[in-house]
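Every protein chain except one is present and positioned as in the full complex.
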Amino acid sequence: MIAIFLLFILVLAIFLGFELIAKVPSTLHTPLMSGSNAISGITIVGALIVTGRSGSETATIILGTLAVAFATINVVGGYLVTDRMLAMFKKKY
Amino acid sequence: MIAIFLLFILVLAIFLGFELIAKVPSTLHTPLMSGSNAISGITIVGALIVTGRSGSETATIILGTLAVAFATINVVGGYLVTDRMLAMFKKKY
Amino acid sequence: MEHIVELCYIVAAILFILGLKMLGSPATARRGNMISSLGMLIAVVVTLCHRDVVSFQWIVIGAIIGTIIGALAARLVAMTAMPEMVALFNGFGGIASLLLGWGEFHGGGAVSWFKLLPIAFAVLIGGLTFTGSLIAYGKLTGKIETKPVLFPGQQVVNAFLLLAAIVCTALYCSGSASGAQYQIFIVIVVLSFIFGVLAVIPIGGADMPVVIALLNSYSGLAACAAGFVILNNVLIVSGALVGASGIILTKIMCKAMNRSLANVLFSGFGGATTAVGGTTEGGEVRPITAEDAYYVLEAAGSVVFVPGYGMAVAQAQHAVRELGELLEGNGTEVRYAIHPVAGRMPGHMNVLLAEANVSYDQLVEPEDVNPAMETVDVCMIIGANDVVNPAARDDESSPIYGMPIIEVDRAKTTIVLKRSMAAGFAGIDNPLFFKENNRMLFGDAKSSISTLISEFK
Partner (left out) sequence: MEHIVELCYIVAAILFILGLKMLGSPATARRGNMISSLGMLIAVVVTLCHRDVVSFQWIVIGAIIGTIIGALAARLVAMTAMPEMVALFNGFGGIASLLLGWGEFHGGGAVSWFKLLPIAFAVLIGGLTFTGSLIAYGKLTGKIETKPVLFPGQQVVNAFLLLAAIVCTALYCSGSASGAQYQIFIVIVVLSFIFGVLAVIPIGGADMPVVIALLNSYSGLAACAAGFVILNNVLIVSGALVGASGIILTKIMCKAMNRSLANVLFSGFGGATTAVGGTTEGGEVRPITAEDAYYVLEAAGSVVFVPGYGMAVAQAQHAVRELGELLEGNGTEVRYAIHPVAGRMPGHMNVLLAEANVSYDQLVEPEDVNPAMETVDVCMIIGANDVVNPAARDDESSPIYGMPIIEVDRAKTTIVLKRSMAAGFAGIDNPLFFKENNRMLFGDAKSSISTLISEFK
């Protein structure tokens, strides 16, 4: 049953994603690319759970820590770089 | 946990609904109104389950049958009337 | 099996979504509606295969009755009676949610607040939608007083009832009144009916389209609540889609009328205003005969028709189309400028003109026609009033100030077709009628246009 719910959520999110992104003007496509890239760093949530679980083997912890590090680069780098770009988009009067 | 999933689905569907409907041009607002009204007849699914369950009391069955009848009017009437309207929207060349 | 049923529900939801998406363009709208109905069919068929559903006798009876009534109603209704038809269907959706909730409660499946609360919501919203829609139907067909019904202490009564509903719901959900739970439930049902009536009677008949859109949204919410009652995904998704759609339509209408939703719901608009109608001040009015109007049209290089509520009253859409074709045959460029709230429901004019077979690419929106209005030779205003009132643009003290209009007063010539100098829906003067380049062609729109047509032939 959980699988059904997750599938339903997936389907809705895909439709929503298409509707949202199709509206972004080409002006903003580069920041959109890096901004959505940052969102894909959400795997960090999974990495945290795998790493932080009690009683894991060393190998699991190493894998988890690497996952945390890489996902963090993706998240932090992605958001910061997007912000840097967007900070430049200004309207003058 | 199921409540959480359902809530998540609700939230996504609301966002999706707003994105979808906001794009409909005013030309089509009347058919949109009756078309979405027909969709709200989806309660028929619930009505069917309540009515068709085994070993229900008479009162439940009466309530369910009424629900089925009303929901069917909503569904059948709504879709047909929308179709009648939309059949008139034509482009001439 | 269970899983297949659920997967089919997902498919049904996808079809609803695709259907709504395709309703976004006239070219695909009809197919969109069919796809949406296919989704409904799948949802129904699959539910009948559900393991819980074992006895079909009553289902068949209910479904047959519903199908006959629904199909007949959809067939027989006149295009001009669309608003009231939608209101009625909408009410039926609401009562279905209420009955579903009641059946589930009576069936006794409900013990925890987790189930009782959604039932209470389904009943409250469903019942309110039902009676509210019935009142709206009555007002639109003129079967009940269309003027706002206001009585002293109305707000107090409303507040008291709201409190009662909250208390009842709390008692009922907490289960602390176990002996009287059924009685309390009935009270909630009755309260929901009263709510619907009280919410709609203070609203004027002309504001009913807004009310219908809002009630449409409520029927979606009721379906959502019903979805939480029987823990069903597809009800929740469809309900949310409908809820969103109703709210957006409400917002669009309020914005186009330049009024807040609160103003529509609570102000009793349309009660006092009828008195203001039919004023005279403002200058000289220049009437024109159909014959003279013919000469003006005959010489025009470009004509824009601006239809309004009067075209619906006069049922003049076919005549208008015929006139338009004659003009085109004469080498005149013909367009139809449609204001989003012309008429009495959103997209009203579009439906009427579509019925009369006007190609939808001849219809233009105010934003597209306004900028080049100076180049238009003749604007024919057919039973429109508020939507072409320049006071909305110029007169800050006007109640409709700020409402976007079709700026026909900037065209070279305007001809207004109406029966009298009476005001329109908003009940206010229209300075356009007194402009120097405006002519009034008095009389029923349909007969005026028929005369024009006969001049052309």
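Going in written order, the chains are labelled A, B and C, and every chain counts its residues from 1.
One rule holds for everything that comes next: contacts are C-beta pairs under 8 Å (C-beta built on N, C-alpha and C of every residue); 3 or more make two chains touch, one makes a residue touch a chain.
Just so we're clear, the structure is a prediction, and the values are computed from it rather than from any experiment.
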I'd like the shown chains that the missing chain touches, ordered by label.
A, B
Hidden partner chain, residues of chain A it touches:
2-3, 6, 9-10, 13-14, 16-18, 20-54, 56-57, 59-61, 63-92
Note that chain B touches the absent chain at residues 1, 4-5, 7-8, 11-12, 15
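We adopt the following convention: only the chains that are shown with their structure count from here on.
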Between the chains shown, work out who touches whom and classify the graph as line, ring, star, complete or other.
complete
Measuring between Cα centroids, what's the chain most distant from chain C?
A
Between the Cα centroids of chain B and chain C the separation in whole angstrom comes to 17
Indicate the whole-number Å distance between the mean C-alpha point of chain A and the mean C-alpha point of chain C.
41
Residues of chain A that contact two or more other chains, please.
1, 5, 8, 12, 15
Which parts of chain C, given as residue numbers and ranges, touch two or more other chains?
17, 233, 237
